[in-house]
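These notes are about the structure you will find just below.
Every protein chain but one is kept in place in this view of the complex.
Right, chain A next:
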Amino acid sequence: MKIELNVNGKDYSIEIEEHLRLIDLLRDKLNLTGTKEGCGEGECGACTVIMDGRIVNSCLVMAFQAHKSKIITIEGVEDEDIKNAFIEEGAVQCGFCTPGMILAAKSLLDKNENPSEQDIREAISGNLCRCTGYNKIVSAIKKAAEIKRGGRNV
């Protein structure tokens, strides 16, 4: 079957198999391999993408359900503030969770540039990280929020 969708600002019209999930479409058909598959069951958040403005697990969306939707994957995140903050705060170790974390962070900061620590922890509660113990990720998101609000050195 054929679907139309917009990924990272680019329009696609592609032939897909019925059983394909959104993550398969992104990785195997569009070669956007920044989106990772961990558990494949909605538990780890490594496959997180933004679909019509909200984060979803791309392992739990069928590709045909993404018809006419607007998807943002890690490849489409132009926001350097978040990426830099992750690097500066040491929030990236093995990096497997990072694309999903950054999309969860982006989705939060798009709505709220002044999140509390609790808001941040809530926003990334669907994303597992085996390496960092989360604190560095939380600091990175705090820092990105500060940068967005203007004070580079707060």
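The definition used in the following text is that a contact is a pair of C-beta atoms (placed from the backbone, for glycine too) under 8 Å apart; a residue touches a chain by one contact, two chains touch by 3 or more; residues count from 1.
Simple rule for what comes next: contacts and distances are computed from a predicted model.
A.B. asks: Match the chain absent from this complex view to the correct UniProt protein name in "Purine hydroxylase gamma subunit apoprotein", "Amino acid ABC transporter membrane protein 2, PAAT family", "Biotin synthase auxiliary protein" or "Cytochrome c oxidase subunit 1".
C.D. replies: When "Purine hydroxylase gamma subunit apoprotein", "Amino acid ABC transporter membrane protein 2, PAAT family", "Biotin synthase auxiliary protein" or "Cytochrome c oxidase subunit 1" are compared with UniProt, the left-out chain turns out to be "Purine hydroxylase gamma subunit apoprotein".
A.B. asks: By the contact criterion defined above, which parts of chain A meet the unshown chain? Give residue numbers in ascending order.
C.D. replies: 1, 18-19, 21, 40-43, 45, 48, 54-57, 59-62, 64-65, 67, 104, 107, 122-123, 125-127
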